[in-house]
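As you look at this complex, bear in mind that one protein chain is not there, while each of the others sits in place.
Per-chain numbering from 1; labels A, B and C assigned in written order.
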Amino acid sequence: MTAVFSDPGDAVAGIADGSTVLIGGFGMAGMPVQLIDALIRQGATGLTVVSNNAGNGDTGLAALLAAGRVRKMICSFPRQSDSWVFDGLYRSGKIELEVVPQGTLAERMRAAGAGIGAFYCPTGVGTPLAEGKETRTIDGRDHVLEYPIKGDVVLIAAHAGDRMGNLVYRKTARNFGPVMATAAALTIAQVHHVVETGELDPEAVVTPCIYVDRILDLNAKEATP
Amino acid sequence: MTAVFSDPGDAVAGIADGSTVLIGGFGMAGMPVQLIDALIRQGATGLTVVSNNAGNGDTGLAALLAAGRVRKMICSFPRQSDSWVFDGLYRSGKIELEVVPQGTLAERMRAAGAGIGAFYCPTGVGTPLAEGKETRTIDGRDHVLEYPIKGDVVLIAAHAGDRMGNLVYRKTARNFGPVMATAAALTIAQVHHVVETGELDPEAVVTPCIYVDRILDLNAKEATP
Amino acid sequence: MNSAVKTVEHLGRGPLGRDELAALVARDIPPGSFVNLGIGQPTTVADHLPAGSGVVLHTENGMLGMGPAAHGDEIDPDLTNAGKMPVTELPGASYFHHADSFAMMRGGHLDVCVLGAFQVSGRGDLANWHTGAPDAIPAVGGAMDLATGAKQVFVMMTLFAKDGTPKLVPECTYPLTGLACVSRVYTDLAVFHIDRGGVTVVETYGTSAAELASRLEIAVRTLDREP
Partner (left out) sequence: MNSAVKTVEHLGRGPLGRDELAALVARDIPPGSFVNLGIGQPTTVADHLPAGSGVVLHTENGMLGMGPAAHGDEIDPDLTNAGKMPVTELPGASYFHHADSFAMMRGGHLDVCVLGAFQVSGRGDLANWHTGAPDAIPAVGGAMDLATGAKQVFVMMTLFAKDGTPKLVPECTYPLTGLACVSRVYTDLAVFHIDRGGVTVVETYGTSAAELASRLEIAVRTLDREP
């Protein structure tokens, strides 16, 4: 059953050192900034973080990196105009990096959530990112074998949730959220507001409640200072 | 670009003998009866049909089977209380049958639509349905290797579509429609009504227009007898 | 969950009726669980879930939050369960397509599924889709996916077939549905738990554990810790 929290600290309680944490967002769109800030205060360290980018500016994921809590990043696109925090850590050898093609990153997390043991993927064949990977020719096309990425914890941002844990997103802030939500033991979502059960259109629910363990209601937080 | 038809015959024009046809529906919910009726009149034969069931009663898929147009069925659950048409053909050796676990059936079509060459699946390991299939132990769990099922044509029923080809479904009639829509060279959807582009909520579109080649507008058919 | 530490023998009564069996399964489903009820007898478990249990029902044809059977004006051909019978929708429901529905199942997100069975082995192997009769038309549906995917698989069946042979067996002779997947077997005569250590009799109805043991071809343990 999904628990709804108004305190960010309660929402991230219990995340262990050394966890693999999947963090939603594409750049800042869909990034769960309040949950990440709470994770920084919570103190877990030695983390492996899976996210499309490696932080923007000084907030959100960049702040978690700056706090020295991340041992390894798995992402598709770490280098950006405003990824100075990651760039510094990487160049000084303080962080490990695994670069994965963006669609393969998403599909590996989907596989984890969908109980698929591994899959043959045509992306990256013949490139440095396929080096050392098992390959197979299927129907005349070369593929590399890719394995699931499973998280211990997922932190995502959705637009709204109901009390049962169903989630809807908004525009391209949806991005990795629904995929990540399926791929870890503990899924924590921050939402702009929580609605009563029955208020979301069942045809338009994007993440069914079965995938959501905890919701941080940002609206409640503002209402109770 | 998606073409909208009011005549069922136009919607199914050009389907070739020997085609692999994916047909939506779970029992009668989501079954594209008008498109199947049109396919019977169109006359294509020697078909391989992929559908969850092997027809109910005497209408829809059962009628296509009764017309002798289907060489082979690929499905999860042919035997039902009202599957007498299929039962008769099967017992008299007039139709070939491949039984696939329901989730594997869906996932094999998803793989076809998603460009996945093959995937390792835990379902069916150690059962007669895994006989002859390649297996692999991953993380201590046995899996069988499953390959995509790609169609030449897809026939599905959706609730509504817009002129660009975006589709929405209704309740559990959604079932195989969105997966099949991605998995064939030619996707044909019948809808209860067509709305103007812009009338569907972009957050609630289930099948994006890129997957839909032809729409049969059942409402238009009724309006112009 | 049933936290028995000592096998309970209900001797002053007969075997469980079908409704009693469904009620027993319902009792053992933890509040707030996500549950799939197989077609046939398992479907009747829904009628015995206590109000406010927070149990959410999944149906493989693409829905969470399924409600009771639909009657009269409620019947909607677009809203059916896995047995293709009309059902209703509860507040908080959601719909999804078949690949997503089985990803949910295969990915281990369902807490419990309840299935019927022809046979269950002492290792928890399940046979429930095919009698092996040469003229039978094979039809598996979602049984293998459920058996493989759910965190716990509960089986409901009579303990003995009509010809008197046990359905809890050393090795399944019918074609398998899944390997080592069943964790509990609910029958008219007894409830069994299965784990790596073997089969344990947790409760009996209208018979003793010792009598049952003598009628089965597999070893069964009893619980004898004091509560």
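We adopt the following convention: a contact is a pair of C-beta atoms (placed from the backbone, for glycine too) under 8 Å apart; a residue touches a chain by one contact, two chains touch by 3 or more.
On a predicted model such as this, the values are computed, not experimentally measured, just so you know.
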| item | value |
| --- | --- |
| Contacts of the hidden chain among displayed chains | A, B |
| Option from B:Phe5, B:Phe86, B:Phe176 or B:Tyr211 whose C-beta touches the chain left out | B:Tyr211 |
| Touch with the omitted chain, as defined above, among B:Gly113, B:Gly151 or B:Gly177 | B:Gly113 |
| Omitted-chain contact residue, chosen from B:Glu107, B:Glu146, B:Asp162 or B:Asp217 | B:Asp162 |
| Residue in contact with the excluded chain [from A:Leu35, A:Val50 or A:Ala173] | A:Ala173 |
| Contacts of chain B with the absent chain, listed as residue ranges | 1, 110, 112-116, 162-164, 166, 182, 197-198, 200, 202-203, 205, 208-211 |
| Contact footprint on chain A, counting only the chain that is left out | 26-30, 52, 76-80, 86-87, 90-91, 97, 99-104, 106-107, 109-110, 121-129, 159, 169-179, 206 |
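The rule is short, and it goes like this: only the chains that are shown with their structure count from here on.
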| item | value |
| --- | --- |
| Winner on C-beta contact pairs when B-C is weighed against A-C | B-C |
| Whole-Å separation of chain centres (CA-atom averages), chain B against chain C | 30 |
| Residue list for chain C, restricted to those that touch at least two other chains | 89, 95-96, 102-103, 105-106, 148-149 |
| For chain A, residues contacting two or more additional chains | 114-116, 202-203 |
